[in-house]
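Questions regarding the structure given below will be posed in turn.
Yeah, one chain of the complex is gone here, protein chain that is, but the others are all in their spots.
As written, the chain order gives the labels A and B, with residue 1 at the start of each chain.
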Amino acid sequence: MLTDFGDRDNFVGVMKGVILKINPRANIVDLCHNVRPQDVGQAAFMLKNSFRYFPKGTVHLAVVDPGVGSSRKAILVKTKDYYFVGPDNGLLHPSLGCEDIEGVVHITQEKYFLKPVSRTFHGRDVFAPVAARVSLGEDIRAFGRSIAGIKRLELAEPEISRDKLTGRVVYIDGFGNLVTNISEASFKSFAGSSGFRIAVGGQSLRRVSASYEEAAKGRLLAVFGSFGNLEISKAKGSAEKALSAGYGTQVRVTRITHKTR
Amino acid sequence: MLTDFGDRDNFVGVMKGVILKINPRANIVDLCHNVRPQDVGQAAFMLKNSFRYFPKGTVHLAVVDPGVGSSRKAILVKTKDYYFVGPDNGLLHPSLGCEDIEGVVHITQEKYFLKPVSRTFHGRDVFAPVAARVSLGEDIRAFGRSIAGIKRLELAEPEISRDKLTGRVVYIDGFGNLVTNISEASFKSFAGSSGFRIAVGGQSLRRVSASYEEAAKGRLLAVFGSFGNLEISKAKGSAEKALSAGYGTQVRVTRITHKTR
Partner (left out) sequence: MLTDFGDRDNFVGVMKGVILKINPRANIVDLCHNVRPQDVGQAAFMLKNSFRYFPKGTVHLAVVDPGVGSSRKAILVKTKDYYFVGPDNGLLHPSLGCEDIEGVVHITQEKYFLKPVSRTFHGRDVFAPVAARVSLGEDIRAFGRSIAGIKRLELAEPEISRDKLTGRVVYIDGFGNLVTNISEASFKSFAGSSGFRIAVGGQSLRRVSASYEEAAKGRLLAVFGSFGNLEISKAKGSAEKALSAGYGTQVRVTRITHKTR
């Protein structure tokens, strides 16, 4: 389960009740419920970077759904290894890029829904019961008709122009580490063996550290983090606060040409 | 499990350990652990609006217990479909209003408790082990003697006087939506087909929206939410903050009499 429902309410717990009432043997795992409210992009980034760590056959139930009660579709996707259930607002799209898709269904079969379906909580009334049924092995075609495509959501890609690789902060973790959209591979391909400078929030870094511990307490450092991307961190502190950075903050890598040898 | 133990501590985790030590096959689900500290009324509202979503036979373990260590009773209630375990401080009362009650027991049988019983954490030492035993099928009469009644807690009801229906905010969710105690049914029965005005925090609304998306970003709206009650929301924002509202804030519905036709 991935949602922006937070932990102050009974929403997630109630969804679990709904699932277990249908499939008492379901093993329900929380991926995260503290997606920033209604931030479909952040949720999509999290899901894309998480779903493959789960066992084959996992039903990924993702509900970040600012359009609940509007005309946005509820969808169900079957890939070779997984199922995905959620609103058709782009949330699932980045995760499906490299997967073998075996079917996409527009969920319309109301007999699976909790009645009356509320206008504000399809997580409980639509997505949870459908996910539970899917986990019981129900054929995805039972839930509605097949559709050809889903709403796209392109996660920001870094830009390369001559000597500059310009990325952005696309995720900030709970420690205040700034995760960029610059992958280790694209960084290395860009920087090659030349020197480089990483500029972010008025600060400049000239190397990528091998671990957090390499920098003295309070110092900024760059590191290839667990998402496989370049991260800006502060040793035993928060780079987010130190740099007053946010989602979208630019991180620029410049190649340094040595004029003399 | 429903508690106000929050997520900063090991309290909930330890209770789960205690339960699993007694019943390794227990499937433990968190309803919520972020009830406002010692707010029995909020917990009672949550439980009442959640427990029916869970499978028959569920043991609802609810511990919001400002009187822990005092003379308040520990109780166990069996209804037709569920068990409830918790302190006798009103927390369970609203949930039991429409249930077929099959037995109420004052938990006194110390052989089921963890020893020594602490003065401050009966969740661990009394309620968790009892709930675990109940989940194993132990007869409720094993835990103590039957009692006739439990402490009552009447959740606030709206007041109707001629042209005014005056409700209150009885729950504020993590998105800042203000849940009133005005049910969709009582609203519709009051408003009928006449016009109405909803007044809250100095603002006025003249319609109930069908979904959050109907209002432009930043606008207040009224909607029948997932609790089945009238809610005041702010599109992509927090009505709680926008209106400086809190628990108990008045929400007044006035019928508008059209003087001309």
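In this text, a residue touches a chain if its C-beta (ideal position, glycine included) is under 8 Å from a C-beta of that chain, and two chains touch if they have at least 3 such contacts.
As the structure is a prediction and not an experimental result, all values here were calculated from the model.
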{"item": "Contact with the hidden chain (one of B:Gly67, B:Gly103 or B:Gly228)", "value": "B:Gly67"}
{"item": "Touching residue (missing chain; options B:Phe45, B:Tyr83, B:Phe121 or B:Phe227)", "value": "B:Phe121"}
{"item": "Positions on chain B where the hidden chain makes contact", "value": "5-14, 16-18, 20-21, 24, 28, 37-38, 66-70, 118-121, 124-125"}
{"item": "Footprint left on chain A by the chain that the document does not show", "value": "2, 7, 27, 29-34, 46, 49-50, 53-55, 58, 173-175, 210-214, 223-226, 228, 231, 236"}
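FYI, only the chains that are shown with their structure count from here on.
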{"item": "Where chain A and chain B are represented by their mean Cα positions, the distance between them in whole Å", "value": "32"}
